[in-house]
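For this view, one protein chain was removed and the others were kept in their places.
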């Protein structure tokens, strides 16, 4: 068995790689792109929750979170959803910048690095 | 005590997470946004110095640095400040791209991953 554990392995990318106690996630985007930024943020953070749960980890163990917003005018609304989601005392280091995403209807993409379960 | 050490923990984000010998910093931006790119770069790199020092580390132990510039026309001036700051023989892997930041007056954001003290 390899020392790198991959999950949801596709031909182009995997959703998860785990190695030496660190979980690397692919960039998460919403599938329901008819939603506004609040809905897309909630969906994306739900994806993060589910992927981390598959590895026995959770949002209290995030080491770094890079957020890409399609437009910085969405910053405040994104943050309202984020602030309600992020665990007290365990908010991770985060960076947010504006970037055009793979499709014009995608409003947010989130890249998470997290710790494996203790 | 958790195996993840967080510092400057806010409700939205922490400035530092340390885990298994690696220090993850939040994206650092200047607070004095009336400065030009030289001043903002110097302020941001000073933030990196201070945060790493809090963990007993320093700029000679940076593993990766992602730089976001609000406009790529600032590249040369940013580099002049960077080149004077970066330690001889220990320049880290780096990537620089253009991205609009959280506020229009922010000209640079820096995301650093570094090694804990030896």
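Things worth noting here:
Chains: A and B, in written order; residue numbering restarts at 1 for each.
Please note the rule applied: a residue touches a chain if its C-beta (ideal position, glycine included) is under 8 Å from a C-beta of that chain, and two chains touch if they have at least 3 such contacts.
Keep in mind the model is a prediction, meaning the values are calculated, not measured.
Contact with the omitted chain, checked across A:9, A:53 or A:84, is made by A:9.
Residues of subunit B that touch the chain left out of the display are 20-22, 61-66, 72, 75, 79, 82-83, 86, 88-99, 113, 115, 118. Although one chain is not shown, part of subunit A still touches it, namely residues 2-4, 6, 9-17, 19-20, 22, 24-27, 66, 68, 99-102, 109, 111, 113.
The rule is short, and it goes like this: only the chains that are shown with their structure count from here on.
The angle of the rotation superposing subunit A on subunit B, based on CA atoms and rounded to the nearest 5, is 120 degrees.
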